[in-house]
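Note that this complex is displayed minus one protein chain, with the remaining chains in position.
What follows is subunit A.
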Amino acid sequence: MSFLQSLADRDRVFDFLVPEDSPVDVRHGPILYLEDVTVSFDGFKAINNLNLTIDDGELRCIIGPNGAGKTTMMDIITGKTRPDTGTVWFGSRHNLLQKNEPEIARLGIGRKFQKPTVFEALSVFENLELAMAMDKSLWPTLRARLTSEVRERIDAVLQTIGLADLRARPAGILSHGQKQWLEIGMLLMQRPRLLLVDEPVAGMTEQEMERTAELLTGLAGRHSVVVVEHDMGFVRSIARTVTVLHQGSVLAEGTMDQVANDPKVIEVYLGGEEEAV
């Protein structure tokens, strides 16, 4: 019977029948799967045979010295850079290499860049409103109303990022850390499955870092989160699994303690850095 059922589900048989925005299939566990990915720029291999798997709901930290390929890896996942070889899958249904940036964004991969960019003249609330996942073409936007559904969703995100008291204030007056949180909130409004966060605590105070750590660990579970970060103390405070990149491939993977005690890691990276922190 279930065999007949599977024959009837023809969209599962033929790839081209799968709707563009069909949900992410995570029944097999991983939400993001990179295999044998290689990219070279003018002969320099920025990414070299990279294999990486992120499970659904996981919070993963990626560390590595400058030039290890962290940013290039983000670029490949979001469709900004095309790899020379290899495969990149989002769930087990979407081949990311066949999609462009907006399509990947619509599939549910949100990326937060290092430098926060919010709309300074608009209020915190309005910033989130514009980011909300909905029809973004001209006429619907002109006629859009603030429905209670939109309002509730924005309220929920305001609570999550801890800016509920500042909702009516222009985003321009926020501190650096608050802008970072607002931007994470804007990502959340787009209902992403996977969040890619690039150096979230750069330039933050100690207290702001703690709040950011709470925010990101709180997001894991409902979302999968990948954090690229230099700050070892911060990584230690949030990480469950840490991946160390070096010269474009994975050097080590495990808990922070495992990784920190790995002789290879100490040699290329952690030793010098640990002392500095």
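Side notes on the structure shown:
Throughout what follows, contacts are C-beta pairs under 8 Å (C-beta built on N, C-alpha and C of every residue); 3 or more make two chains touch, one makes a residue touch a chain; residues count from 1.
By our rule, contacts and distances are computed from a predicted model.
The complex includes a chain that is not drawn, and of the options "Na(+)/H(+) antiporter subunit B", "ABC transporter permease", "Fe-S oxidoreductase" or "Methionine adenosyltransferase domain-containing protein" the UniProt name matching it is "ABC transporter permease". Screening A:G29, A:G203 or A:G233 for touch with the missing chain picks out A:G203.
Checked against the full complex, the candidates A:D36, A:D84 or A:E120 give a single residue touching the omitted chain, namely A:E120.
Touch with the chain omitted from the figure is made, among A:R93, A:R167 or A:H230, by A:H230. For subunit A, the residues touching the chain absent from view are 102, 105-106, 114-122, 126, 129-131, 136-138, 141-144, 170, 172-173, 176, 179, 186, 190, 199, 202-203, 230.
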